[in-house]
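Removed from the display is one protein chain of the complex; every other protein chain stays in position.
So, chain A:
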Amino acid sequence: MAGQKPPPESHGDDGPPPPDTGMGMTAVSYLFAGMLVWGGIGWLVDHYVGTKGIFAGIGAVVGAAGGVYLIVRRLGA
């Protein structure tokens, strides 16, 4: 870097939003968080009811769907 320019002053608060603010990480974390949270809740339900994993499975799928929905709403256009 040969000499740093002063920061661009041109756009105020209503300028374009900053590009790619760690969006990849956010998307991945939503997907995993969804599966873990609802899979975990399903697992607890399994434990409580006495089933062998059906609710954990359903929970993981539902959580993944929720995660995808969140990615679309938060990060999509």
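Here is the rule we go by: contacts are C-beta pairs under 8 Å (C-beta built on N, C-alpha and C of every residue); 3 or more make two chains touch, one makes a residue touch a chain; residues count from 1.
As a working rule, contacts and distances are computed from a predicted model.
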Item checked: Undisplayed chain, where the name is taken from the UniProt record, one of "Ligase-associated DNA damage response exonuclease", "Sigma-70 family RNA polymerase sigma factor", "ATP synthase subunit a" or "Na(+)-translocating NADH-quinone reductase subunit B" -> "ATP synthase subunit a"
Margin query: Even though one chain is hidden, which residues of chain A still touch it in the full complex?
Written below: 1, 3-5, 7-9, 11-13, 15, 17-19, 21-22, 25-26, 29-30, 32-34, 36-38, 41, 62-63, 66-67, 69-70, 73-74
